[in-house]
Structure formats: C-alpha cells, structure tokens
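Only a single protein chain was left out; the remaining protein chains are all shown in position.
Moving on, here comes subunit A:
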Amino acid sequence: MNNKVTRNLYLFPYALWIVLFVVAPLLLVIYYSFFDIEGHFSLVNYKTFFTAVYLKMTLSSFWYAFLITVISLIIAYPTAYLLTKTKHKQLWLLLIIVPSWINLLLKAYAFLGIFGTKGIANSFLEAIGIGSKQILFTDFSFVFVSVYIFIPFMILPIFNALNELNPTLLDAANDLGASKWITFRRVIFPLTIDGVKAGCQVVFIPALSLFMLTRLIAGNRVITLGTAIEQQFLVTQDWGMGSTIAVFLILIMFLIISLTGNRKRGV
C-alpha cells in the first residue's frame, strides 16, 4: 500500500509534464482547428486543407523531407561505418556531434554569410573560373543546410547500431564464402536497420516541419507545412487554419512512427 503511494509520487512530475506540455497543447490544437477566422465553429479549415494549395504544400514538404533524409542517410551510413573502424572512435564521434550543440539560428546565419553573393562559396566559384552564382535562396542551399544540420542525428543511431554489431558475425559471413559486399547486404545492413530507421525518424519528422531555414536560407521559395503553420499563426493570424495544418502534421508523424516502428529482435 505504502509502496504504491511512493510510486505514484515518483510518477507525479512525469504525469504533470505530460498533461501540461503534451496532452493539453494537443487538445488545444485540435480544439482551435474547428474554428474559422471569425471564431465560429466550423469544418471549413479541413475543407481548405484538401484544396490544391495545401495538398501541394504537403507534397512539397514530403519531397524536401525525403530528399534531406535520403541525402543524410547516404552520407551518414558510410561515415558511421568509418567511425567504428577508427582508433579513437568516441573522439571522432564527439567532433561530429559538437556542431549539433550550437544554436540552429546561429548556424543558419553563418550559412547566410558563406552562401551570400560576396561569401566564401562565391569567391571560391569565381576563383576556379565558374563565376559568381545565386546560391542563397535556392532549393540547393535549403537542402544543403538542412542536411548539414540533421546529419549528426542520423549518424548517432547508425553508429550505435554498427558499434554493437558482433565482429565475429562478419568473420562468419566471410568464412561461409561471402564477399565484402554480400556481407554488407546480408549481414551488416539487416542488423543495423533499426539504427537506420531511428535515424530516418529523427531526421524526417523534424524536416517536415522546418520553417526557419525555409525563410532564412530558402528565402520563402520553399514552402513547407512548417512554414505554413508559422504564416497562419503569425502573419494571417488564422489560428484555426494553423491548427488544422498542425493536426495533419501530427497525424503524419504518428503514421511515420508506426510505419518505421522498431520491432525489437533478440540478440
């Protein structure tokens, strides 16, 4: 009896947190999504969401998030693999993680300088004879900076999965006649797929709702669901529509998590 009381006591901060910062905001978002801009209860926001403008926006969000995730994965997997082979792997890992501690806004501003018309990137292009180009406010710069920002989050889970891989399994595959490539395809990749899934989740989901980078780096040329929510709340002051988009974003996130859910395999 007494035990139960203590246990509930320990649970209290957690429960309070969940209620105040997860459940309540969620309910509020859902609640607001049912009001039009004049404050009347209606389903008009949901109708609007299924118009071409918003569906295109959703698609474009998906497309950019997909690009960012795929490029991050292509860079992160070999990097994580190399890291596990290095001598001081924890140190190298730390060096890759450190930039993720720096504020996102600061990094975005740094790229404004680098990619600007008089920035280092353009000086370099001029120096090698290609000539100055418009780099900032393009799809390229948006994807580039996003990948740069998300890559540590992709490397970390993949690194952990690779690091936990029993090296004798690779000997065993080799012993049974597998070449390096077959070993990778049949043993290494399947056994680190959970790390890849975790990495994709932590990149894809936030990438769906990016808004600051779209404004600063892409100069609003790229409109994602995140940008749309920001616009609705801060510019148009249409909280109802903003909430509706948020509801869909949340639904999509749950969908992705359940699709890439970890089925934990025994060792």
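By definition in this document, a residue touches a chain if its C-beta (ideal position, glycine included) is under 8 Å from a C-beta of that chain, and two chains touch if they have at least 3 such contacts; residues count from 1.
The definition used in the following text is that contacts and distances are computed from a predicted model.
Participant: Which of "Spermidine/putrescine ABC transporter ATP-binding protein", "TIGR03915 family putative DNA repair protein", "UDP-glucose 6-dehydrogenase" or "Cytochrome aa3 subunit 2" is the UniProt protein name of the chain not shown?
Facilitator: Going by UniProt, the chain not displayed is called "Spermidine/putrescine ABC transporter ATP-binding protein".
Participant: So which of A:40, A:56, A:88 or A:186 would be touching the chain we can't see?
Facilitator: Result: among the candidates, A:186 touches the missing chain.
Participant: Which residue from A:74, A:169, A:234 or A:257 sits in contact with the chain not drawn here?
Facilitator: With A:74, A:169, A:234 or A:257 as choices, the missing chain is touched by A:169.
Participant: Please give every residue of subunit A in contact with the chain that is not shown.
Facilitator: Within subunit A, the residues touching the omitted chain are 166, 168-169, 171-179, 182, 186-187, 190-191, 265-267.
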